[in-house]
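Left out: one protein chain. Kept in place: all the others.
By written order: A, B and C. Residues from 1 in each chain.
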Amino acid sequence: MEEVAQNIETQEYFINMGPQHPSTHGVLRLMLTLDGEIIKKVQPHLGYIHRSIEKMCEKDSYQQVVHLTDRMDYLGCHINNEAVCLTVEKGLELEVPDRVKVIRTIISELTRLSSHQLWWGVMGMDLGAITTFLYGFRDREMITDIFEETCGARLTMNYNVPGGLMFDIHPNFQNRTKQFLEHFKKKLPEYDKLLTGNVIFTERTKGIGYLSKEDAISYGVTGPSARASGFSCDVRKKNPYSAYDRVDFKEILFTEGDCFARYQARIAEMWESMKIIEQLIDNIPEGEYKAKTKAVIKLPPGEYYQRVETPRGELGVYIISDNKKNPYRVKFRSPGFSNLSALDKMARGFKIADLVAIMSTLDLVIPDIDR
Amino acid sequence: MEQIVFYILASMIVVFSVLTVTTRKILRGAVYLLTVLLATAGLFFLLNFNFLAAVQLTVYAGGIVVLIIFSIMLTSHVNEKLESTGNKKKFFSFIAVLAGALICISTILDYSFKEKSGIEIDTSMNKIGKDLLSYGDGGFVLPFEVISILLLAAMIGAIVLAKRETQN
Amino acid sequence: MTNEDLKQKILTIVPSADFTDPVYEFLNVTILPADLRKLAEQLNSDPDLSFDYMFCLTGVDWVTHMMVVYHLYSTKNDHTVVMKVKIDDRGNPEVETLCDIWKTAEFHEREAYDLFGIKFLNHPDLRRIFLEDDWVGYPMRKDYVDEVNIVEL
Partner (left out) sequence: MGFSIYDFSDFINNIHAFLIETFSPAIGNIIGMAIVAVCFLGFIALLGLSLVYIERKVCALFQQRLGPMRVGKWGTAQTVADIIKLIFKEPLMTKDSDKFLFNLAPFIVMIAPVMAISLIPFASGLQAVDFDIGIFFIVAVSSIGVTGILLAGWSSNNKYSLIGAMRSGAQIVSYELSVILSLLTIVVLSGSLQLSVIVESQREGWWIFRGHIPAIIAFIIFIVASTAESNRGPFDMAEAESEITAGFHTEYSGIKFAYFFLAEYVNMFIIAAVGATIFFGGWMPLHIGNIEFFNNAMDLIPPVIWFFMKVSAIIFLLMWFKWTFPRLRIDQMLTLEWKYLLPLNIMNILLMSLVVLTDFHF
């Protein structure tokens, strides 16, 4: 009898999660091999919104390349823009004014905040708490309003140009940002009350989707997802750019490596982001908002690599120039692409419901993966 | 009016019983069976045996049919059809059915139905509850307890089996 | 380790390594496909080097030849090296896979295969990653002509 029970093999079956599925947050298709509800294998299928941005870049001028990057990780668009601008500035050996550095840093952190707010809302929704979604969006609205006032756009901002900013900040900018900080400092503890302390939530996330530090490094997982496993990979600390070298903030590190640690890492990062903005908002130096650049930028021949820390992790921009007005080769090392590759490792042995939790703590943005 | 309801229920039982065994889609068979069981419950209600009817609903309609449907769902696919049985099988089952029917009909014909004795049988919940636990005349405490022990044994057996599997 | 030390160390592993590419930010080393596995294994396992984090892998079409560029970083020793593999056979570029050493290479190599047609030998699952399986040609190659040209309007 016992032997019979051991020898019975349940039939595995495939299920297609996506490309149209509520919790893939875009058009990602996962082919799941399941045994009952237990995941045996996850095979991501990408490319549903692949636009070959890298190929398009080879035909564009450097200013135009900046615009394309908005469409990658649309939640961290400012940081993507900044990455390209920093690379070009590196190639031109151009020192941007202090004012630009500080403003870029503030807006980067606001972008990070707004991205994490959206992530928080969506994470709650993935786990079945729909109310969080609206809370997240309510607070995010204030940031997008600030963006709208600053540069006229709410999502794909395009505020950066090689050499500086498109135009100077709005006179209201400082006030409104401070107002937002004041507001959000009260709201962030509310987030904790709603989800972090909830028994169901902790039960759903603790010990789920474990990723070891070694695996995180090997899979190239970066950002809060990796820092929750103890992989110290914050580019803002390792290779400070813009004004990050002059502000005081902690690199959030956890060692548990599970969904709950990734969740906590992002919540803690929001506090750090607010700290950074607070330090800078009153100290925006006077000066030009843009360094003088030629109308047609030509990078000296060579290879330039710049890393920045987006809300999702490390974005690398690799530009090879052959002294023309458009780059010879542009490669975007997008954080989501590498983070996704670890999904199979993390999800094996867990259930479908856990896969949803794992995916939302990875904070995938599909256009960032597909480019 | 009771007669009309009785004939409706009785014909439902007959028709759906036949459908249950003749359909080639297995889950439909389960649904027809459910209808038969519901109609039987209806008969009990008609006889004023409310408690029995509710037991019929819970145990058969809510328990056993759900179990059957569950096992069908786990093992078969929606557009699967059962193969129709061979002629030999058909022949033997026909004989078996005929024999069963003959026995039933002859028993019913032989039985001398008595007139209603006039004493109303008390089927109230109160009475049933007290009878189940009484050890006097017409008390059911012994069978009740025996069944409880049987169920307990079954439950313990199930738990032991389930536990053993997780250890392996 | 400084760049100079790294250079010496790599030269002991692969004597034919070429350091002619100027150092923009990271040390560049160009090798031939035959030396790739040896160098990669050493870079990863040698405790002095221990490059455990591959943060970028990409192909480049230099028209005359193909190139695969690996950006490697060591979280323990905090140094970076850019390893370039020059593949002369541009029509049918082949190179050993590294995805057993750095797991992130699995996806990145599939991307390079998809867009450049570089075949990674011994890769466990070398399929197109972005494009459809029956796509003809490799779009990131310089000589790729798109029928419906969206890029060059």
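Some points to look at:
We take it that a contact is a pair of C-beta atoms (placed from the backbone, for glycine too) under 8 Å apart; a residue touches a chain by one contact, two chains touch by 3 or more.
All figures in this text were calculated on a predicted structure; none of them were measured in a lab.
In the full assembly, the chain not pictured is in contact with A, B, by the touch criterion defined above.
Within the set A:Ala153, A:Ala268 or A:Ile352, the residue that contacts the chain not displayed is A:Ile352. The missing chain, though absent from the display, is touched by one residue of B:Gly63, B:Gly100, B:Pro143 or B:Gly157; that residue is B:Gly63. Touch with the chain that is not drawn comes from one residue among A:Glu12, A:Glu37, A:Glu95 or A:Asp245, which is A:Glu37.
Against the chain not displayed here, chain B makes contact via residues 1, 25, 27-28, 31, 34, 38, 50-51, 54-55, 57-58, 61-63, 65-66, 69-70, 72-74, 78-79, 124-126.
The missing chain lies against chain A, touching residues 13, 15, 21-23, 37, 124-131, 134-135, 138, 194-195, 198, 200-201, 203-204, 351-356.
One rule holds for everything that comes next: only the chains that are shown with their structure count from here on.
Once the centre of each chain is set as its mean CA position, chain A and chain B turn out to be 60 Å apart. Those residues of chain C that touch chain A in the shared complex are 21-22, 24-26, 28, 52-56, 58, 60-61, 69, 71, 75, 82, 102-104, 106-108, 111, 115, 128-132, 139-140, 150-152.
Chain contact summary for the complex, chain A toward chain C: residues 46-47, 50, 52, 54-56, 58-59, 90, 214-215, 217-220, 222, 231-233, 302-305, 307, 314, 316, 318, 320, 329, 331, 333, 337-338, 340-342, 345, 370.
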